[in-house]
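Let me begin by presenting the structure, written as structure tokens, before commenting on it.
What you see is the complex with one protein chain gone and the rest in place.
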Amino acid sequence: MKRIAVIILLGVLGFFIFSGIYSNEAFTEFGNVDLNNRVSNKFITKSVTDENDIVEFGKSSNLETGSANYVTSIVVNYRSFDTLGEVTVLFISSLGVALLLGTLGGKLTHKYRANFILRVGAKTIFPLIALTGIYIFIHGHLTPGGGFPGGSMIASAVLLLYLADENFRAKMSSFKLAESFAGSLYVLIGIFGLLTSGYFLNNFMNTGVIGDLFSAGIIPIVYVLVGLKVGSELTGIITDFLKVEVDE
Amino acid sequence: MDFNALILFMVFSAVLSYLVSKSNIKLGAYSTILFSLISLIILFLGRNNIGNEFSLLYMNFRVTAIGWYFSLIMILIYSMTAFFNPYWMEKILYPSSYNFLYLFSLAATVGLFFAADLITLFIFWEVVVWSSTFIVPLGKSRKAAVVYFTISSIGSMATLFAIMFVYSKSGTFDINEAFKFLASEPLTATFVFFTFITAGLTKIGIFPFHIWLPLAHGNAPHTFSPVLSGGLVKMGAFIAYLSVGILPAYKAFSTSMTIMGIPFQIYLLMVLGAISIVVGTLMAIKQDDVKKLIAYSSVANGGYILIGILMMDQVTFAGSLMHIFNHAIASAAAFLTIAAIAHRTKTTKISELGGMIHKMPVSYVVYLISIISLAGIPPMGGFVSKWLIVQGLASKGLIFIAFAAFFGSIGSFLYVFRPLAGLFLGQLAPKYENIKPSTLVMKIPMVILASMSVFFGIFPKYLLETIGEIQTSIGIDPIMINGDTITTINGVLNTNKVAAIFGFGFVISLMIFLVLPKSRKVGLMDTYTSAEFIYTPELYHYANSFYAPFERLYKNHPSVEKFLGKFAVKTEELGILVNSLFFSHKPSVTVLWVMAIATLIFLGGVDI
Amino acid sequence: MTNPVLLIVVPLLLAFLSVALKNNKKQLLFIAAVFNVVGVFIIENGSYVIGGFRAPYGINLNLDAYSHLAVLVINILFLLIITMSNEKTKEFSTVLLVALAGLNGMLLTGDLFNLFVFLEIVSITGYILSTESKKYKYSFNYLILGTIGSGLYLFGLIILYAIFGSLNMADISFKMLSYDTGKLVVPIFLMFIGLAVEAKLIPFNGWVRGVYGNANSLIGSLFASVYAGTILFVFGRVFGQVLVLSEYLVAVFVAIGVITLIAGEVAAFSKNKIREILLFSSIAQSGLVALLFVTGLIFPTVLQLLNNIITKAVMFTIAGKISDDADTDEADKLKGIFANNKIIGVSFTVSALSLIGLPLFYGFYSKINLLLGLFSKINYFVAAFILLATIIEGAYFIRLLVKLWTPGEEGKESNIKFVTDRKVEFDFNKKVIAFMLSLIILLAGISPSLVKTNLFAMNKLLNEENPSYMFELKGGM
Partner (left out) sequence: MIQYVSIVLMLIGIYGLLIDRNIIKIIVALNIFEVGLNIFIVSVGFVSGGVAPILTSVNSNSALIYVDPLPQALVLTSIVIGLGTTALALAIARKMYNAYNSLDLDEIGGMDND
């Protein structure tokens, strides 16, 4: 009975949301978006500060943002402050998890000895995954992906090692340092931009030709830091979850 | 001395008194006497300040004749009551704060009476309320303070609404200017009149706002009850005056329906005043606690005062202003005598006392005089003022109101007699055999106040001349007084003759009393029934259930207290409902609310 | 230093560093708080873009009179609160540093999506802080509701983006002026829900009782004062200045505000625990502030908001400390507790009286101003409701104060022997700061012109009748 009532309520609500959204002719229908009506228009032509008519891959150079990946240009340049906030969200939630679960005992939930295949396999795969992760965040301005997926990959690699190698578990605290280091450096880069050019998180490095590896100014640097930070934070969250309650 | 200096002095004297009390409690208490007396003298001698205007910070003041008159009463009551403060310092939980709040509330009342704009008026009004609110719970009841504050804020919030409303229409806060536009807008004027006067009604204790008086007056510290009853209640009269005197009520209501020649708006309030007289009288008769008894008599007297002020004419208004003074000194004196008794006996219940005349004769005389004055019996001041009020009412043909006034006078005989007989006369309970009479310092204010009651009863002209000047200053005909003869439309009163007659009667009865053989005194324990010894002789004291047969007549009366109590309970239940409806540890409850509300809002706001 | 972004990034930097510098976390928190308090006096008004990209495209921070006042007050209160409850900050230093950054970010940002990010940061710090009481079910409730709320905010915002093609506050505000806002009921109300959950408006605030009711002196006062203040300032920004509301929505929001006000006061009236009284009073005040913002009164509303958060900082600190030390915060069990803690008692009393809006205290000044505002807008009914709420508020606060000051049974004179046995020791910091704050309340009440000319030199801008929120779209320092 309760379920039916809730379904009816949500049905009515859904109906109103639908009609509220779609009865508005200004709400562009799915797929009919005209980018000229949106701020994204300028992101495509990279002409927020300088007017550009057309940006060409492999030819245009010294643009306001050198990223070939538009999403990356938004994430790290145009709306870089959001990204800083995003990193902070991850930082604070890993900290929260640590505060909540970190006081628990430091042992794995399931005591086991990793078998041979896991140990050898992990050691073999670890560099590959890590390398892929690093590749992804270094090429974040050229290909899909970036600091967050790359960081997650590194975290998964580390997790694998964590499961496989008991000695490795003792060294986990160094990730806290990496996290702190990466975060602080990110902010410091921003402040450096503020000091040199007057804008926080300004792209103070020259941008090269679009499509080159070293073409995107601070983007790769930021993405490396974000990747490290995300990797260490996710690792921290997972290791905290693996701890068990100690009876006091 | 300028009065801005007076107000500053009064504020600083409060702070100073606090500091003095911190070092020496007794000294601090004496300082309240000193400071309030100095203020009284400055105010009394500074009558030539009337008409002056001055400002402090953002507050503006204007000294008016009526403001001066009210201030004088207020400071007089405060300074007289202050004589009792030294004896209560050890008994009160926060003596220094008490002294501070005592003088601070006094300063605020004076500021209130001199206010030139409505914001200043409201500021001081609220300051008086909160500063006195913190004194009340030092006495016997915590609940009293809450009821007092709540009822007061019902009034003050209504008044604030009126003030803001008037400001939004007229664009000024100046008391004399702000209300002027109402003269031509009867409907708005009706609204403003009722909201603005509410604060006054709550303060005077007009039905149905009267319930705080017995609670707060009856339970406040004994040294503060006189101030509450004699002093602070009169602030309400001031607001009532503003609502008919400054707010052009009669002019605005000139086109509205009239009852007995009075606009129905004003008549309605007069009826409330009449109800207060009846309720106050009936309830006073029932009371066993003297303080509550006097508090209810204040309700009744508040009714007289309100009716008189609402008339705004030559006779009744003068009577009312005079009654404000008479009631102030008489009820303050009555409360002071009770305080003096409670100082020795620790109780104020009539049934627990008796025979106090043997121990405290001065208190007895003072109490006798004041309560006679309260009841409006000649030759005291209260008689003159009540006579004026009744005369005024009768001349206008306001039968119902006048009937209530008569009823109040007759009923007052009953409640006057109860404490007189039960508390002062009769047998003395054995446990009070060894109590001492009240101290000299306590006797000073009691005697002063009592003699004032007598003096102004016999020579009312000294008071009525001042009142006449006030009447002239606000544009109504002054009361006609020639020597000690007061002339009204259908009656003449020569107070000297009245006093002489009563004095003659008093002498005769004194002679009879002296000539007749003395009655034998019987101790309270000197009693037995059927050879059985009585262990609880108090129950056989005649003060116990004094008016039992009479009270039975209205035992199951409806009561505002019960109604408001129910209201409070309902509010609390509503709060619990709010709590259980909206606040849970389950997210689903709130999410459901969010979705339901969203659906509702979209239902009304989305074009489909 | 004139760029306000430092108010956000310096605490953030210190937060990141504090993970490495474990032993000096507390000092870092203090340094950041002091830095921000100094900073708010140096920063200059204007629009600051992040990354050098001009405003509707990049994110900008907007420091005008309104947000300047907001950061000023919030940072000072933050410093005072962490100093008052100095002994409790150690465990949560990093969280508090991030919270400080997030709060400043919320107040300063000129971008609606960036606001969402900072809102999330602040909410997550809130969830973490709320776990301090070990009442996890309430934290969980808070988390779920907060997340749903901000999710709905984002939903509404994206719909707005699809319509206007921008996320920038000023840009959207400008575009809305020439738009039939009656068609925007769904997105704007969804955004409203998001902020209402955090701003404690009934019925969106199911989490408040569990979280506030169990918070200690530090966390309770932070929530009730700094967090509530920030979210309400942001509420005022978004719904009072940025979004142009249709008449229908104004009516709806005012109704929700009035319901919150009255229901909050009534619920507070039915409570006996000090913190519950205070939390319901906070709810009521939030409703009041929200409805005033929606009616377009900026200046008086800010005054009332300041009144609420300053007094709540004092009162929640005291209530939390009492509850920490005495193991209860039921007023009936704490009769006369102020008899032994007079300075604290006076501070609490002054705060309570100011909150009721009695004269000689700052609250009166704000109450008069908001009534004047409402009457000038012919909003008589709202004014009447506010006055009604004041009566209820006065009743329960006086009842509470009377209980805490004057112990005694009915019918017996108040006496020291009725004072509760429970002992509460207030440390030096709490006494000094609480007393100082109450002195400020008193001073501001006695001479509001003093405050007006010094603190509110910016009142001219706040006072202007500008229903929509606009500023020059510019970049640079």
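As written, the chain order gives the labels A, B and C, with residue 1 at the start of each chain.
Everything below uses one rule, namely that a contact is a pair of C-beta atoms (placed from the backbone, for glycine too) under 8 Å apart; a residue touches a chain by one contact, two chains touch by 3 or more.
In this text, all values refer to a predicted model and were calculated from it rather than measured experimentally.
K.L.:
In the intact complex, which of the presented chains make contact with the chain not displayed?
P.N.:
A, B, C
K.L.:
Can you work out which residue in C:19, C:162 or C:298 touches the chain that's missing from view?
P.N.:
C:162
K.L.:
So which of C:36, C:60 or C:139 would be touching the chain we can't see?
P.N.:
In the full complex, the listed residue that touches the missing chain is C:139.
K.L.:
One chain isn't shown here. Among C:3, C:36, C:109 or C:131, which residue touches it?
P.N.:
Hidden-chain contact among the options goes to C:131.
K.L.:
If you put the missing chain back, which residues of chain A would it touch?
P.N.:
2-3, 6-7, 10, 13-14, 17-18, 21, 30-33, 35, 38-40, 43-46, 52, 54-58, 68-71, 73-75, 79, 82-83, 85-86, 89-90, 92-94, 96-97, 100-101, 142-144, 148, 210-211, 237, 240-241, 245
K.L.:
Considering the entire assembly, which residues of chain C contact the chain that has been omitted?
P.N.:
113, 117, 120, 124, 127-128, 131, 134-137, 139-140, 143-144, 147-148, 151, 154-155, 158-159, 161-162, 167, 209-210
K.L.:
Considering the whole complex, not just the chains shown, which residues of chain B touch the missing one?
P.N.:
579, 583-588, 591-592, 595
One rule holds in what follows: only the chains that are shown with their structure count from here on.
K.L.:
Answer with line, ring, star, complete or other to describe the graph linking chains that touch.
P.N.:
Shape of the chain contacts: complete, all pairs touching.
K.L.:
Could you tell me which chain lies farthest from chain B when each chain's centre is the average position of its Cα atoms?
P.N.:
A
K.L.:
Looking only at C-beta pairs that count as contacts, which pair of chains has more of them, A-C or A-B?
P.N.:
A-C
K.L.:
Suppose each chain is reduced to the average of its Cα coordinates; what separation in Å results between chain A and chain C?
P.N.:
32
K.L.:
Rounded to the nearest whole Å, what is the centre-to-centre distance of chain A and chain B, using the mean of the C-alpha atoms as each centre?
P.N.:
Their C-alpha centroids are separated by 74 Å.
K.L.:
Touching at least two other chains at once: which residues of chain B meet that condition?
P.N.:
Touching at least two other chains: 598, 602, 606-607.
K.L.:
What positions in chain C touch 2 or more of the other chains?
P.N.:
Counting only residues that touch two or more other chains, chain C contributes 183, 185-186.
K.L.:
Write out the stretch or stretches of chain B touching chain C in their complex.
P.N.:
57-58, 91, 93-94, 119, 122-124, 126-127, 129-130, 133-134, 137-143, 145-146, 149-150, 153-154, 157-158, 160-161, 164-165, 167-168, 221, 571-576, 578-579, 581-587, 589-591, 593-594, 597-598, 601-602, 604-607
K.L.:
Over in the complex, which chain A residues touch chain C? Could you list them?
P.N.:
Per the touch definition, chain A meets chain C at residues 16-17, 20-21, 23-24, 26-28, 33, 37-40, 42-43, 48-49, 64, 77-82, 84-86, 88-89, 91-93, 95-96, 99-100, 176-177, 179-181, 183-184, 186-188, 190-191, 193-194, 197-203.
K.L.:
Hey, which residues of chain B end up touching chain A in the complex?
P.N.:
Per the touch definition, chain B meets chain A at residues 592, 595-596, 598-599, 602-603, 606-608.
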